[in-house]
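Handing you this structure, nothing more for now.
All protein chains of the complex are present and in place, except for one that has been dropped.
For subunit A:
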């Protein structure tokens, strides 16, 4: 875990969408996204200040941040179907390296380079 290392500014995360969620992301299931290693600790509402976070300062990047990053950078339409109250909308399942995120601290899970995060909607058709 990169809590004390400050050598790299960005880490690369593999993101996958399923269950119809990919439709909001240009109909592409698999993405590789770069996120900063450290992000602002001051609230989650805006990602604008993140560029100012010095290496080693702020909090290590987590899934909560990734969700907002995806909304602001990758999502193409209907953000309300992905994010609600600063987290994924109820009914969207999240897996961290093939494990239910409910076992991994949900939004507080700290991302490592190469992690694979899967989002699956349960809200589409039976």
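The rule is simple: a contact is a pair of C-beta atoms (placed from the backbone, for glycine too) under 8 Å apart; a residue touches a chain by one contact, two chains touch by 3 or more; residues count from 1.
Following the convention adopted for this analysis, contacts and distances are computed from a predicted model.
Between the names "Ribosomal protein S14", "Protein Abitram", "Replication factor C subunit 2" or "Cytoplasmic tRNA 2-thiolation protein 1", the one given in UniProt for the chain missing from this structure view is "Cytoplasmic tRNA 2-thiolation protein 1". The chain not displayed touches subunit A at residues 18-20, 23, 89-91, 93, 95, 98-100, 102-103, 118, 120-126.
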